[in-house]
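Removed: one protein chain of the complex. Kept in place: all other protein chains.
Note that the chains are named A and B in the order they appear, and that numbering of residues resets to 1 at the start of each chain.
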Amino acid sequence: MAAKSYSNPIVKWIEYRLPIFSFLDHELNEYPTPKNLNYWWNFGSLAGIVLVIMIATGIVLAMSYTPHVDYAFESVERIMRDVNYGWLLRYIHMNGGSMFFIIVYIHLFRGMYYGSYKAPRELLWIIGVVILLAMMATAFMGYVLPWGQMSFWAATVITNLFSAVPLIGESIVTWLWGGFSVDNPTLNRFFSLHYLLPFVIFALVFVHLWALHVHKSNNPTGVDIMGPQDTIPFHPYYTIKDMFGLGVFMIVFMFFVFFAPNFFGEPDNYIKADPLVTPTHIVPEWYFLPYYAILRAITFNIWFIPAKLIGVVAMFGSILILLLLPWLDRSKVRSATFRPVYKQVFWVFVVDCFILGWVGANTPDAEFHGLKMLWIGQAATFYYFFHIIILIPLISVLETPKPLPDSISQAVTPGGAS
Amino acid sequence: MSDNASAGGATADMPITDEKSRRDFLLISTATVGVVGTAIACWPLIHAMNPAADTLALASTEVDLAPVVVGQSITVVWRGKPVFIRHRTGDEIKTAEAVPMDALIDPEPDKARVKKPEWLIMVGVCTHLGCIPLGQKSNDPKGEFGGWFCPCHGSHYDTSGRIRKGPAPQNLHIPPYQFMSDKLIRIG
Partner (left out) sequence: MTRTRKRLALALAVALAAGLGAGAATASEGAELPKQHWSFDGLFGTYDRAAAQRGFMVYNTVCAACHGLSLVAYRNLAGVGFKDDEIKAIAAAKEVQDGPNDQGEMFARPGRPSDRFAKPFANDNAARAANNGALPPDLSLITKARKGSADYLYALLTGYKDAPADMKMMEGMNYNAVFPGNQIAMVAPLAEGAVEYADGTKPTVPQMARDVATFLTWAAEPEMEERKRMGVKVLLFLIVLTAMLYALKRQIWKDLH
């Protein structure tokens, strides 16, 4: 790799002291990327951009928000009504959160389909799951801040879960609350942590990209890069493709912001929190619904372990189990393109996740064509864990994959070299 | 479609093809539209920090002067700051008008500081370092010039609110105001 020399004297001066220009050149410009990436590879950069949008809008919103139980709800309404463009920033921040999860879930499913979690990218995957957990904590606390009915009651239900921990559970909950129920101390600390965590996520994203750049991106064939004939420079090919993807995303995002800003929300959260009135249906934000369904699916004790604790373990376990994916999947073949059985079962898994979400939105006693929602939730929860713990390892060992192309180049050039 | 073997533009003996200039045009126009759009998108983040509508609604305050008798001072709040309103006595007006300009640290005739001579309206913040001068209440010290006295660093203001002695560099500021009627003013 030839060392690039810069002609501009200012650039040279900086470069000698802090090689930022050659760094950017290496990582963003000439950086070799597989030439066959499809649009499912756009979602990583989209997630990064949405993170920046969330931080920028969040910082300006925080200038007008008051984290006190007597003023929080009114301060948000002041932002909506009196602060210049306050309604716009609030709706961008609110819908941006939903968009962030849509993007990250697609990004995650992309990884599962194409085997992006397999060696040597296991750590990249693990960092990704940690980012997801940090996002969930951030979103959960952020939702409490407007201090609406759902804010308060979702906070109450979820923090109460920690009482399931044996022996020290109650102390943990009291510690989280800073009191004997969700109240002002809780709101204040959630504000502090909600402001902090996005910067932790930012650092994690940096580490995530660092890990990515070591072994470069996976690609739809799952076949390793073998030489420069398999790659193209990131700029201009993927910079422009990412920009285009960003444009498409912004159209969808801005449609919600301007024409359906409360689509993802709950009307009950426009009622100020009342600790003495419980809403008829406590529902978390849509991106938590599948985990909520898993939590509520466990209604039976196992031996001396209470159902509540198993439910909590299952709920957190459903995300933590993803960390083990690189080792549960023993297939030598990465991409589902060449794994006919895994591919079909993958889509069943996706549908199962949607079913879990739908169950989470309903009350457990609701019925669907005579079937109790609870049973559907239990079946879907069972399948979720069965898929990851049993099916994936089994299929990976028993399946006969399709023959892989010799190289990326060979896969993309139609019948012969050019 | 021209069959470009080279990814870049023209070679020395080929004229610059329409292809390249078309590509450049698309690049430049797209980049321009993108940059302009991004800049416009940043504006709400900046403008949100400007005073909000409820703050601007309190940017002017109306004050009813009818209850303020001759020789009485009241203090009202305008934009978060105290405003001294004094219904001056004839003597105070005469004294104020008689002061020669060269005796003043910040020369300003009394007529320039009032719209109606019996009503002195000024921002009650010392122009030195921002303390609130004493003199509004009848038992307050009024300094050596019969007006106001700032206890922080000893600035003396006269019956027109002008600095006469002490570290303050300027006369007490006159806020923008108008008489809506004989006894009603709007400040700001």
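The definition used in the following text is that contacts are C-beta pairs under 8 Å (C-beta built on N, C-alpha and C of every residue); 3 or more make two chains touch, one makes a residue touch a chain.
Model, not experiment: these values are computed from the prediction.
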Candidate in contact with the missing chain, chosen from A:122, A:224 or A:268: A:268
Options A:71, A:175, A:300 or A:347, residue touching the unrepresented chain: A:347
Absent-chain contact - pick from A:187, A:289, A:312 or A:374: A:289
Residue among A:257, A:297 or A:408 that touches the chain left out of view: A:257
On chain B, residues whose C-beta touches the chain left out of the figure: 4, 7, 22-23, 26-27, 29-30, 33-34, 37, 53-54, 57-58
Residues of chain A (touch criterion as defined above) contacting the omitted chain: 35, 74, 77, 80-81, 87-88, 91, 232, 236-237, 240-241, 243-244, 247-248, 250-251, 254-255, 257-259, 261-262, 267-268, 270-271, 280-281, 283, 286, 289, 340, 343-344, 347-348, 350-351, 354-355, 357-358, 361-363, 366, 368, 412-413, 418
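Everything below uses one rule, namely that only the chains that are shown with their structure count from here on.
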Mean-CA-position distance for chain B and chain A (Å): 48
Residues on chain A engaged by chain B in the complex (per definition of touch): 56-57, 60, 63-64, 78, 81-86, 88-89, 243
Touch list for chain B against partner chain A, complex: 34, 44-45, 47-50, 52-55
